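This is the structure I want to talk about, given as structure tokens.
All protein chains but one are shown in place.
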Amino acid sequence: MLKDREMEQRLRNEARTLLEQGKVDWFIGFEPGSLKFATTPLITKDKNDTERLVINSFIVNNLADFLTQIKGRVGIVAKGCDSRSIVSLIQDNKVAREDVVILGVPCTGLIDLSKVEKLTGKYRDELDDITREGNKVTIKVNGNKKDFPTTQLLFDHCLACELPTPKEYDVLLGEPSPPIANPVAQEKIEKLKQLAPEERWGVWEKELSRCIRCYACRNVCPACFCQRCFVEETEPQWVFPAPRWQDNLMFQIIRNIHVAGRCTDCGECERACPVNIPLRSLAREMYDIVGELFQFKAGMDKDAPPLLTHYEEEEAEGIFR
Amino acid sequence: MANKKINKKDIAKLLNQWGQQFAVFVPSRESGVAAMAKWDGKDTSFLDWYRNTVVPPKSNFLPPMEEMFRFQKDKEGYQIELPPDGGKQLIFGIRPCDARAMAIIDANFKDLYQDPYYLSRRNSAVLVGLGCDNPSESCFCTSMGVSPAESNDVDLMLTDIGDEFLIEEVSDKGKELIAKTTGLKGATKDDEAKAKEAKKTSYDKVTRKLDTEGIADKLQASFDDEDFWEKVAAKCVSCGICTLLCPTCYCFDINDELVRQQGTRFRSWDSCGFPTYTKMPMENPRAEKWRRVRQKVCHKFEFYPMSFDVIACTGCGRCIRLCPVNWDITQVLESVPAKAKVRK
Partner (left out) sequence: MIKWLDFMNPRTDWEPKLVGFLCKWCSYAGADLAGTSRRKYPANMRVIKVPCSGRVDSLFILKALRLGFDGILISGCHPGECHYQTGNYRARRRVAITKRFLEYLGVEPERIQASWVSASEGGKFADVVTEVTNGVKEVGPNRLFAERQGNGTKAKKRG
């Protein structure tokens, strides 16, 4: 998928047309970032900016995050996970379907630069180039090339992805791509489940000790759109503002419960965390709990009621006496 | 006066020696996150991978969370208990950009009010600087008047000259420390030449540039340009990463935690990027994101220089590296219009 020129060209044309014809007020996509291999969100009203739009293996952000901030009709680039977040926002009545034009990107998974750094032992700006062909990724360092299987370098959430090609879209920019659904994606969580319960809590104590309460995890999440988050509430004060591990863990637990049924496992929370807390091990588990208990998957059907407003006559037996 | 040097293999011994008088902090990596942590007595592997920490060294002087005092209410009034003295710190491996940042925010903590918590740690600490030999693509220290390999803001400055470090005494505190330190060798003219060469190489490796000429005036002229700031702020998600992890940011919040008649007053990091930062009972002057983004940029490059004659940025590059949306201050500053837009 790296630099799929055809998809990019089609995207640029579609985006330009949408703005030219006044079908949307804003267009949100990705453009090259200011760091090597990075991309950055492009949010624009200007049709000439659409020339800079890109599609590659580094388009990490979940652009649906911006939909609740922008007023007006929006044209938006969406990978599978992003499109599910958009559908989830439609289910929540935060966004009207007719106000978004979804340009779907069939995703073949994104490359995790921190995995690249770990495997090569080099920082990302010390690499010459990263190219991708089929099932392998070629990394060039100091003129030497080395191949890696893609499964070693994709994000865990991409490896676990069930819907890489958007189901809900106005334009699909390329051929649909199949889910990867690689079991290695669940390794972190499986390892955690093998620990005795008393050890598990200790793991979270240790991980959340690094948290500085930057709230990047919350702010990059499309499901977190509250004008006033519970952590900002002072009457009553649910969570103490200072970054003690106990309160950091409180924040994470409650945040994950609050986004239950709307989290699409896009992995942004874990990627955005500056201190490498394995947040996806929380988010994905909640995603699986919701799937197991209520057969609910976030963002799959825009007409379905959200998880916590729906109920069946009989379900979740054995929880209540 | 001749400089000293030390073999990299002897660093552990040196740190242990200093550990007799100081709590020694060295770069460490936990779960892939580099931060200054207490020296464990043996691990010097940071010499292989260390570039710069994620958490800036301000955390040693203005911790992410600290107890200011404990209090208890009784019949007479309030009894206050201050926290115990933290002891002297030695930060080993601080980069020139971060050391300069400490000097920049010192001005704030010594201004009208002398902050005892910050200053007691700061005044008793020793900073042992380490010159960069592998600056990151996000670094732009050279544009902010900082050299990656030289510093006047540390007590000792180390330069990598192959198997050894050259040690320069920068401050009186540094001189005193060296006078009491054993196991160091004298540096030769050859070593000095190697160090000079290494410093120049480091300087040239910093490729990201920013022109700060007249930036304060440009920002002042653009203050009311809402369209410009809306564009600049569009992709910001209002998290606190760029501010909390910035070595020259120092905002904090104070909260009390009460249990019946007792409590503790805490001070913790705060960020002007948070939507509720300026929230008051009647209004929030920076409710809109573009106002908060404008505040951050102007504070660092216009308001702080107005008060303290120095730009509150040392080009460490953390904000660029760690931002979840790759918002880039150097790109923003370069795009500030040169002339004021005519007011609507």
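All chains are identified by letter, namely A and B, in their written order; residue positions are counted from 1 within each chain.
What we mean here is this: a contact is a pair of C-beta atoms (placed from the backbone, for glycine too) under 8 Å apart; a residue touches a chain by one contact, two chains touch by 3 or more.
Owing to the predicted nature of the structure, the values given are computational and were not obtained by experimental measurement.
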item	value
Touching the absent chain when the full complex is considered, from A:R97, A:K115 or A:H258	A:H258
Which residue of B:K75, B:R260 or B:K339 touches the chain not shown here	B:R260
Hidden partner chain, residues of subunit A it touches	193, 195-206, 230, 238, 246-247, 249-250, 253-254, 256-258, 260, 285-286, 289-290, 293-294, 307-311, 313-316, 319-321
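The rule is short, and it goes like this: only the chains that are shown with their structure count from here on.
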item	value
Rounded Å distance, subunit A centre to subunit B centre (Cα mean)	31
Subunit B-touching residues of subunit A, taken from the complex the two chains share	33-36, 38-43, 61, 65-66, 69, 114, 118, 123, 125, 207, 210, 212-216, 218-220, 228, 232, 240-244, 268, 271-272, 274-277
Residues of subunit B touching subunit A in the complex	30-33, 51, 54-55, 64-65, 134, 136-138, 234-235, 237-241, 244-245, 253, 255, 257, 266, 268-269, 271, 274-276, 289, 320-322, 324-328, 330-331
